[in-house]
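Notes to accompany the following structure.
Shown here: the complex without one of its protein chains, the others still in place.
Every chain is named by a letter (A, B and C) in the order it is written, and numbering of its residues begins at 1.
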Amino acid sequence: MSIPSSRFMKKIIIQLFCPDQKGIISRLTSILFDAGLSISSIQQYIDREKGNFYMRLAFMHNLKQEIPTKELLDLNEKLNGKIEIIDADQKLNVAILGTKESEPVYHLLIKNKSKELKCSFPVLISNHNQLSNVADKFNIDFFEITDNEKILKTLKSNKIDLVVLARYMQIIPESIIKHYKNKIINIHHGFLPAFKGAKPYHQAYEKGVKIIGATAHYVTNDLDEGPIIYQDTIHINHKHSIKDFIQLGRQIEKGVLYKAVKSHLDYKVIVFDNKTIIFD
Amino acid sequence: MSIPSSRFMKKIIIQLFCPDQKGIISRLTSILFDAGLSISSIQQYIDREKGNFYMRLAFMHNLKQEIPTKELLDLNEKLNGKIEIIDADQKLNVAILGTKESEPVYHLLIKNKSKELKCSFPVLISNHNQLSNVADKFNIDFFEITDNEKILKTLKSNKIDLVVLARYMQIIPESIIKHYKNKIINIHHGFLPAFKGAKPYHQAYEKGVKIIGATAHYVTNDLDEGPIIYQDTIHINHKHSIKDFIQLGRQIEKGVLYKAVKSHLDYKVIVFDNKTIIFD
Amino acid sequence: MSIPSSRFMKKIIIQLFCPDQKGIISRLTSILFDAGLSISSIQQYIDREKGNFYMRLAFMHNLKQEIPTKELLDLNEKLNGKIEIIDADQKLNVAILGTKESEPVYHLLIKNKSKELKCSFPVLISNHNQLSNVADKFNIDFFEITDNEKILKTLKSNKIDLVVLARYMQIIPESIIKHYKNKIINIHHGFLPAFKGAKPYHQAYEKGVKIIGATAHYVTNDLDEGPIIYQDTIHINHKHSIKDFIQLGRQIEKGVLYKAVKSHLDYKVIVFDNKTIIFD
Partner (left out) sequence: MSIPSSRFMKKIIIQLFCPDQKGIISRLTSILFDAGLSISSIQQYIDREKGNFYMRLAFMHNLKQEIPTKELLDLNEKLNGKIEIIDADQKLNVAILGTKESEPVYHLLIKNKSKELKCSFPVLISNHNQLSNVADKFNIDFFEITDNEKILKTLKSNKIDLVVLARYMQIIPESIIKHYKNKIINIHHGFLPAFKGAKPYHQAYEKGVKIIGATAHYVTNDLDEGPIIYQDTIHINHKHSIKDFIQLGRQIEKGVLYKAVKSHLDYKVIVFDNKTIIFD
């Protein structure tokens, strides 16, 4: 009987970060080879300035094959590293926080429906009721909350793994950030580090720039200063009003946010020292 | 006898800037129509916020046709405007100032040789002797000068209409700027207003941005703050070192500078209030 | 009493296409000036090879001002032209035809909801029932129809002005095309004229191209040969499978289709000789 083998195959992702040293790849891949496992992709990066080694490796295993977890953890200890062994098929729970702007919210939900984003979106939280109809359209729970304690409680009770700020016009307090370190992604409608803070399009208009941008980054306690994940820009000219900036900006914001969320969900991001390594 | 008429045709460009009011286009084009002249292009822009009207109009005339200069100047006075009537065939004299970086200098000289830039490049001035071989290759005069008074003297004696700073690593003093208001174009290897001043690539590297940029702008007394003419950006990633930034940046710098210079030479730029109107 | 004047102001757009000749702009703008009307934008293009003149002009009028329709039509006759005088505030009725792909349909409906597209979408027609839930989400009528006669009837009974094929996987017959000349916009998921017809991504994959594209064009009786309105491209590489092509292509298709539809709805398109003039 012929059954597609992929039904019994699972994908495992290893993220490794350690001081650079000889033989990392050889030793790690030997462990997998000895266990009879087949590597499907390997990407590494050496930061020579800092002497750091970063790796993302994916392999397949079937139900009969054991993952050599002990050997991998032993190696990690010898390398003085930080390893993560991740079941790639397990879906993360993602909360969307928004205010009034609906397009980036729609975009995430549509991409989820078409299976391009592999996650669950159990809740949409907003300080405003305007997005409730978007939540309704996609049958997800909508919460209008302004109190940060209640937001944290809602995130916890829904077992949220990742928080996405889809043009959420409120500052996230330290009390929430500390629970979600490098697990809150914000989209800023400006080309950071230019035009931080409020009304970046107004700042750009006053300055007379010929390009506007959008930046997705992890949220830290320093406003709009967290590690940048993805950025994009679009040409504008003197004819464009601030209203045009908003419409043109929308074309790139939702894409930038989507790509950042997708990279996170695919375990392609490693954060070190306020910078990101993004494997492609 | 059949002679190509264009040999006897000259192109005139009118730039007009005035308070917005009814009938500007109608009155101006009627003057040209009455003189039997044929409009080849017209572009206008109304800044509603400031109530300003900007126009660039090109028309052709043959040697038998008179340009209705008096009527145009009368209209300009009525409109309380600022008009320029320009012989488009007259070549401007452009001085290039550089330091060590050769690629943007090469680019301008090659574009001039292929007739894409219609100007003369009588002099290349540098605070360093490294670019003298580039000047030699294209048979233009090279001056190694560090004294600003001598630079100004050289610009004047060569009847320079436009000064191009092609990665010139010195600050232009007020004494030169006041003689060349909106006539000095600088290329900054960063996405202004982010990363002003020295070593923008180092700043960008430290910040961990995912895009770097280049900005061409007119030079004013405020460093890297003058009216922006053109900008471009390029995606970078964690693998790129500062040396890579320099090489990738070169790909866009020379193009950005070239486009800004070309727009200026084609009389497509109007400056108002530290912003530019760039007709396409 | 201070009432915002724009409430009483209407916008009129004039599209003019005629043989190039002297005085077109002067004569036309004089008619408007004499009627006390204020031009808000003017764009023209002269095709020197064919000797054609194309213009799009917008002006505002209040309820007390009469539009000098007779004078404009008289001028048009003298110019041997084709003029259209359009009430820009009147919404067009647009029908969407789709099959299974939902993203370009969502995109149009979301842009309409956010008022970026000024039109009505009374019907979504499909040869498949999969898109009915998208129609439901946005409260528009859904029709599952495969018979072309019935489609034409539905378009007519809904007074459709523009038909948008949003990845509609059926060929539009001549019987429909003849009723909607230059009024059916298709999005083709390939860079036309390369990769016409079915499965353009498969063709691109086989060929090993490094860029894929999307093309929005008016539908004519020659498959994928009608006048091109807008195109965009995206870089791909050897790692991308056909499934990746589909996902990456989606990023540009919906934007290309949206821009083409928007240009049409803003009366910025003039078609001549299987090519388009697109005013910006």
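Basically, a contact is a pair of C-beta atoms (placed from the backbone, for glycine too) under 8 Å apart; a residue touches a chain by one contact, two chains touch by 3 or more.
Everything quoted here is computed from the prediction, not taken from an experiment.
Undergrad: Using the document's definition of touch, tell me which of C:Leu192, C:Val219 or C:Val261 contacts the absent chain.
TA: Of the listed residues, the one touching the omitted chain is C:Leu192.
Undergrad: Which is it among B:Ala88, B:Ile110 or B:Val271 that touches the chain not included here?
TA: With B:Ala88, B:Ile110 or B:Val271 as choices, the missing chain is touched by B:Ile110.
Undergrad: Give me the chain C residues in contact with the hidden chain, please.
TA: Touching the chain left out of view, chain C contributes residues 45, 47, 49, 191-195, 207-211, 213, 227-233, 235, 237-239, 274-278, 280.
Undergrad: Residue-wise, where is chain B in contact with the chain that is not depicted?
TA: 102-103, 106, 110, 113-114, 116, 137, 247, 251, 255
Undergrad: By the contact criterion defined above, which parts of chain A meet the unshown chain? Give residue numbers in ascending order.
TA: 22-23, 25-27, 29-30, 32-33, 36-44, 46
The rule we apply is simple: only the chains that are shown with their structure count from here on.
Undergrad: Per-chain Cα mean versus the mean over all protein Cα atoms: which chain has them closest together?
TA: That would be chain C.
Undergrad: Find the chain most remote from chain A, comparing centres computed as mean CA coordinates.
TA: Comparing chain centres, B lies farthest from chain A.
Undergrad: I want to confirm something about chain A and chain B. Since they are copies of the same sequence, is their interface symmetric in residue numbering (over half shared, so same) or not (under half, so different)?
TA: The interface is built from the same residue numbers on each side, given that over half of them are used by both copies.
Undergrad: Averaging over Cα atoms per chain, report the distance between chain B and chain C in Å.
TA: Each chain's C-alpha centroid was found; their separation is 36 Å.
Undergrad: Just curious, how far off is chain B from chain A if you go by their C-alpha centres, in Å?
TA: 42
Undergrad: Could you tell me which residues belong to chain B and also touch two or more other chains?
TA: None at all.
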